[in-house]
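First the structure, in the form of structure tokens, and then the observations on it.
Only one protein chain is missing; all other protein chains are in place.
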Amino acid sequence: MDFLFSYIVLAEIYVLLGLSTNLLVGIAGIFSVSQAAVFGVGAYLVAHFMMAADPLSFIPSMLIAAACCVALNILVTLPSLRVSGDYFVVTSFGIQLLATAVFTNWAQGTGGANGLPGIPPPDLFGWPVETTGRYVLLCTLFAGLGCLAFWLIMRAPFGRLVRAIREDETAVAAAGKNVLRAKVSAAALAGAFAGTAGGLYATFLSFIDPSSFDLDASILLLTMVVVGGARTLAGSVIGPFLLLALPQLLTLVDIPTTIAAAARQLIYGLLLIVFMLFRPQGLAGERL
Amino acid sequence: MTAYLQVDGLDHRFGGLRALQECSFTIEQGRITCLVGPNGAGKTTIFNVITGFLKPDQGSVAFRGRSLDGLRPQSIVHAGIARTFQNLRLFTDLTALDNVLVGISGQFGEEPLGAILRPMHTARAQARRRMEAMQTLEHVGLADRARDLVRNLSYGEQKLLTVARVLATGAELLLLDEPASGLSAGALDAIMSLLRRLQNEGKTLLVVEHNTRVVQQIADDVLFLHQGHLMAQGTPERIISDPALAEIYFGGAL
Amino acid sequence: MRASFIGAVAFVAGLVLAGLPADAETIRFGGILPLTGPGALIGTAEMRGVQFAVDQANAKGGIRGNQIDVLFEDNQAKPDQSILSFNKLTDLQHVSVIFTGYSGPTLAMAPLATRKKVLLVNAGAQADGLAKASPYLINTLPTIGGEIEVISQWAVSAGKKKAGILFENGAAGMAGRDDYLKSFADAGGSIVAQEASQFGQTDFRPALLKIADAKPDIMLVVITAGLLQMAQEYKQLDLKFTVAGTTFFADPTVIADPAATGFVHTQLQIDAPPDLAAQFKAKYGADMEFFAKQYYNAAQIILITLDKVLADKKSVSGETMHDALFEIRKFQGLIPLEFKTNTASVPMDINVMKDGKDVLLKEVKLQ
Partner (left out) sequence: MLALQLLATGLVTGCALGVVAISFSLVYATTKIFHVAHAGIYTMGGYLAWSMVMYGVPFLIALLVAMVACTAAGALIQNQLYARLERRRATHLVVLIASLGALAVIQNIIAAVYTPNILQFPVNWSSRMMAFGPVRLNYTQVLTIVVSLLAYGATMLFAHRTILGKRIRAVASNPMLAGITRLQPQTVYVYVIAIASALVCLPGVLVPLDLGLQPYNGVTPLLTATIAMIAGGVGSITGAFVLSVGIAVVQNLSLLVMPGEWSIGVTFFIFVIFMLFRPTGLFAAR
């Protein structure tokens, strides 16, 4: 069962990240490819607090990390208010690479490329989350809360507002709404989701290193949202579950071992192209 | 006695082009004022300056005696001035109802935290806003299209919807940018009667319009703009019958 | 929308089915190695080493009549993928032994191995943390610290007391750098410069130039890829200091290149008999290089252990394999090695590259 459980745990962590990415990219139209960096900061912060000489327990660590990620995400999306479209994409690439450089090189803070081993498991008011089974409960709780929050805001006026912003900021301003505040709110929320996901990830794996928070991870997140479907809750859930299952499923295809790996990645790339050509709204989303 | 809307000595340049030069005029409350002039006269630029989308190089705008200088667009809407756009700028992937709802100000649940923490309150507030928005749609005659996506609406219906959206903001001075252009005869009548109704309900309208027939039928006052400068102001009859203005208007258009 | 949900369910169902065991006659081991991405080069060599040893055993009728099957999973050298793969192999395939490589993923899996009593066998990664990561983690080669101590002492005793470090900006490289900083100082030398290179990047010139500017007697190198390019750039820039490194240096293409003449390195002793190497080459079209030999050797150790477990009529589990391995303790595979702790001690040479050959400079006995 542990395999299925750990798959579910990781998928649920990625659901939170999918929601985060969807809020920014799908909904607010802020095309960020640096969500993995925020995810990573959340993970490192939780690890740091729980492993400090005077350690904090799980919930306070998560709260502080989420708060920091809110601030950070607002900061990294600020350029989007100044530069638009592809320029922001490249700026965002830059932010992601900068974050990777910091994760890798700031050895005192992050353990550098060696990573941080030995992150303790969470303890919820005397209920230690040590087995994968318990982790499923914990992550389901968090992912469920995340989905609920997403659903609530999307059906509230805020959801309508950010959709409108995605289409036409000028018209939204002309309708008397504060575009800046709405975008900052979306970024803040996305940051909270990513930070929470980071904390869960760090404690679940008990080991983190920069390779989990690099550019590839950001691109994987984007792909999840795109394949699942932009701007919908269902899309943000289906995408992560599917894309994490994909490498496992592709092991079924019988290819000579020497080229198996490359062939799998190749199929993965082909899938992306086919999706974009024939179903750009993803499996359960709206038109991108 | 301060004017309802006072535009004073506006100057604006786009690179080498002087779009507005010492442009001044006033608008009286409760009237429909039409802004006419050849292409490039600066009509839309005036709109952009009044609604805060453009900072003029010089000059000031005051509404009910209060200066609007330096205010951001959304603050100007809250002050009571809302506009439409020549190219509509509707949210085409949203329904007609949602387009109107975006315009309604001061809704609970526009902040995500409120929406998450008080879901029931948000839902109740939403239901009330929805009713309001439906009334606005009825007002412009689009109640039966409320659930349709905007991109499925006809052009005439879309024009009506832009008016509904500015109405929803609760503004009392409405700046309409070519509300009648490109419409069929039937749609034209619908929009003109809507404008009259709005005036009767106490709204003040500033309308950019090219169609002289429309201007004659709805305008109380006409402002004639040329090269960013106010050339003449008066009743529609006076302005339209002025041969010098006609020369500029049609000569300039060619 | 509905169809996509059904599709997703079918997908997950397929996923579970994919993991069902095939038949009961074979004994399954696992391998979690990077088969894609920048780590794939070494990962693939490691996979081949294991597969080669297992294929040989199977061709001879298996271990006490049991065929061996090794299921390889690609972890892209990433910890989270490794956890997924680990759970997949242990839950669905009930493997008792898993071959791993790369420090990060191995460290991430170590706590799970302890908890689930699954034997992890590492024959490639050398981060110092691996020595004490888990009682169920077996390292068939010493951590890099041991080698670095040897080469540091040699350098200082040879009068090369000022050193620059060129390290790869990754787990292995940074661990190596830290070890050099410590060992070289302990041996009585001083570090005058240290420069990083990115993994997979082959332009070492800026780093080499900067190190050269500090006028060291010797440059200590910890990089896992691009050695040949580094050697050529060193030669092209006409640098004069000695270059030294660890077993990582023993890449045949580097040794064969005249640019590497004079490079000194420690070498964990491991040698494949010529006919074995030839068979390997015939099968995979690639030379049986260091990592292939290491994993071939590690696989043999596991097969010998398995033979003992079966001979003792015990069931094959991580626990029985672990215990049997420490009962045997000394193995004579491609190289004699001994497990006093989880980390094997292996005899070591200090070699110098000369005219396309690796020449023995000094032998370091097993302590």
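Here the chain labels run A, B and C in written order, and each chain numbers its own residues starting at 1.
The definition used in the following text is that contacts are C-beta pairs under 8 Å (C-beta built on N, C-alpha and C of every residue); 3 or more make two chains touch, one makes a residue touch a chain.
No experiment lies behind these values; they were computed from the predicted model shown.
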Omitted chain touches shown chains A, C
Of the candidates C:162, C:182 or C:205, the residue in contact with the absent chain is C:205
Touch with the missing chain holds, among A:119, A:222 or A:284, for A:222
Touch assignment to the omitted chain, from C:169, C:183, C:267 or C:320, lands on C:169
Touch with the missing chain holds, among A:52, A:71 or A:90, for A:90
In the full complex, chain A touches the hidden chain through residues 25, 31, 78-79, 82-83, 85-87, 89-91, 93-95, 97-98, 100-102, 104-105, 219, 222-223, 226, 258-259, 261-263, 265-266, 268-273, 275-277, 280, 287-288
Logged for chain C, residues touching the omitted partner chain are 36-38, 40-41, 44, 169, 194-198, 200-203, 205-207, 209-210, 212-213, 225-226, 228-229, 232, 235-238, 253, 286
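Assume only the chains that are shown with their structure count from here on.
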Contact graph of the chains (line, ring, star, complete, other): line
Whole-Å distance, C-alpha centre of chain A to that of chain B, is 42
Note: chain C sits from chain A at a C-alpha centroid distance in Å of 32
So chain A residues touching two or more other chains come to none
Residues of chain B that touch two or more other chains sit at none
Per the touch rule above, chain C residues touching chain A in the complex are 1, 4-5, 7-8, 11-12, 14-16, 18-19, 35-36, 40, 44, 47, 51, 72-74, 77-81, 83-84, 87-88, 90-92, 103-104, 107-108, 110-111, 116, 127, 129, 133, 169-171, 173-175, 196, 284
The chain B residues in contact with chain A across the complex are 51, 53, 72-74, 77-78, 82-83, 85, 89-94, 98-99, 101-103, 105, 107-116, 119, 122-123, 126, 129, 165-166, 168-169, 171
In their shared complex, chain C is touched by residues of chain A numbered 1-7, 10, 104-105, 107, 112-115, 117, 132, 201, 205-209, 211-212, 229, 234, 238, 241-242, 244-245, 247-249, 251-252, 257-258, 260-262, 264-265, 283-284
